[in-house]
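Accompanying notes for the structure given below.
A single protein chain has been omitted; all remaining protein chains appear in their positions.
Showing subunit A:
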Amino acid sequence: MSRRFQNAADSQFSDNWDRLAQAIREIHRKNASILSFEELYRNAYNMVLHKNGDKLYNGVREVITQHLEEVAKDQVVPAFPVSGASSSQANSANGAGGANFLKVLKSVWEDHTTCMLMIRDILMYMDRVYAKSANVPLVYELGLELFRDTIVRSTIYPIQNHLLDVLLNQILLERENEIIDRSNIKASMDMLLELTDTSAKDSVYATDFEGRFLETSAEYYRVEGQMLVGECDAPEYMKKVEKRLNEEEQRVRHYLSQTTEPKIRSIVEEELISKHLKTVIEMENSGLIPMLRNEKMDDLGRMYKLFGRVIKGHEEMKTAISNYIRELGKDINETVSNSATTATAGESHTTGDRQTGTSVAIRWVQDVLDLKDKFDKVQNLALSNDKAFQTAFNEAFEFFINKNLKSPEFISLFIDDNLKKGLKGKTEEEVDNVLDKTITLFRFIGEKDVFERYYKQHLAKRLLLGRSVSDDAERGMIGKLKIECGYQFTTKLEGMFNDMRISTDTMTDFKDYLEKSALERPKLDLSVTVLTSTFWPMNLSASPRCNFPAEITKACDTFQRFYLARHSGRRLTWQSNMGSADIRATFNARKHDINVSTYQMVILLMFNDLPPSQSLSYETIKGESDIPEADLKRNLQSLACAKYKILVKEPKGKEIEPGDKFYFNSDFTCQLQRIKIQTVASKVETEGERKDTREKVEEARKHQTEAAIVRIMKDRKTMDHNLLIAEVTKQLQPRFVPNPAMIKKRIEALIEREYLERAPGDRRVYNYLA
């Protein structure tokens, strides 16, 4: 009885199944309209209900497979492109054949998917109930798998090879600027993306196509890279690379999968950029250095963007630019040493040497500023103010600026020159601008304390000789220095300003005092500037001697009495090497007002009581005035051997020798009513003076280092040697960079003076001794 039942069920099943199989075939033949959905759905439903789900499933699989095999044979294979000479050649005939193949494949795929959707719909019950429990893929997925295995990865026909070849060929054609049908390719890619590879759990696109695509692309671009580097100059090369990068990005967007984008991009970057970084940078006549030289901002900007894509790109650029800056810096430094040698080789006249010295200094600073401007422009326009590059630039500048040992002096001289005459006529903005630029240079100096010393000297001269163009500019400069270096740096400078101001007030009071008092007025107009000794960079112990004529001495005493009455407990010392005097001199032709230094005034006054024909000898002048020899010679030179010859020297000549005689030059004539005798304000130091300054700087540094050590040790009580050195260096850095060996010596000195001791257990540790 059960067997009969079973047979009946079986026959019903085979009936149902036949009908379904036929229906599926009709669907494949696009004849669905003659079918009743409900009937087919019901058939499937019944089959699953009667536990024949597996038979149904397998049957469906067979029918579809069969159909696909037919399709492969009848439609796909005949559409194979006829392979030309070599399938990798960009052959247009091949291209057309390939495009056709893709079209066929596309239509086959679309038909299949549509049919599968319909089949899925009628077999929905099976999907819902059977497939899930039997753990088999749903019908639609089954369809995809079958398509994948029967057509794309067909073991019978070389469909996959052809497909991949055609796709890669099409891409190759497009890279060679041929037009291809993108929609075809997109359809194929979409198909590959929808098909999954079960073992890799990724799309067939990823497993079968992408790998080969990346391989062939890498090869293509490797060759391209080498070819372009040989043919193009740097800007052209970069433009072409940019173009290629854009192309590939477009390509991915239009018909490849987005996942490929980063991969292909990194391949192009690798082959076209990374591998040729140095070559492009170093290309003669068109590489990085010529671009900088000719300020080709566009090209530089492009290079920055392109090279930014690869890891080493910016590194290489930075190194190249940094080296270039150092080169240029070295050249600038060398113009200094060259003109120094020519100056010493030429005349050794002190004034001449100093004149060229100053102009060399100023030119050096101007050259460096120009260089900085140039690279600031590059930074701004081409490098989008990249901080890493800025750091590299700064390091390079620091390097060559500090290579020039005279740089602190030069920079101070530059500022000196500007504050004396350069800023005349400039607006407040322009003034600020120039000062700001100088500050940026100042930042690069390692030995800021050396700069401070020079600045003080120059400032002193400016203030005392009244050479400053604008008080505001001076204060502006000090303000900026205060911001850079802090309060300590500028206290003394401000002190100097204060002295000047107070002196003017004092002079006003002095004048009043003279008016009111019954004292005999001095015969001359005396103007005194009182300087607080600690602020001003003079060497006071070496206060130069000078014998003043009687009237002058009397005037000075009057002032001294006046001053000391107001301020008790102070001592005044007259600095005769710094003053100036206005003299009204009567010559044969007319009277002139001459502005001379104090020394020169003393010398000239000696001629007052002398008959015109009589001369004074060098020794006489020296004896009476008691002026130091070097100064005396210099001042006599300015009076007798320079442009305005107030005195006549015998014998004639530029050098002052013992035994010379001097006459008052009554025949002196000049267009101007007022004349100024240039006293040689010292400019660039001679070697001797430099050594002197250096020694003073070293002395000061020793003290500062010791002060820092004591301060730190007092705070920490105990510290390890290396840590101490690091801490001290950090504290002193704003002023100068200390030498570890020097610090060690100072520590030893402090140990000797019992400020510190070595820790009894550990020789490397120090303790503070209260």
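To be clear about the criterion, a residue touches a chain if its C-beta (ideal position, glycine included) is under 8 Å from a C-beta of that chain, and two chains touch if they have at least 3 such contacts; residues count from 1.
Note that in this section contacts and distances are computed from a predicted model.
Chain not shown in the complex: UniProt lists it as "Elongin-C", one of "Two-component response regulator", "Guanine nucleotide-binding protein G(I)/G(S)/G(T) subunit beta-3-like", "Elongin-C" or "Auxin-responsive protein".
In the complete complex, the residue from A:E38, A:E236, A:D298 or A:D331 that touches the missing chain is A:E38. Note that of A:A21, A:V104, A:M118 or A:I712, the residue touching the chain absent from this view is A:M118. Interface with the hidden chain, as seen from subunit A, comprises residues 27, 32-39, 41-42, 45, 114-115, 117-118, 121-122, 124-125, 128.
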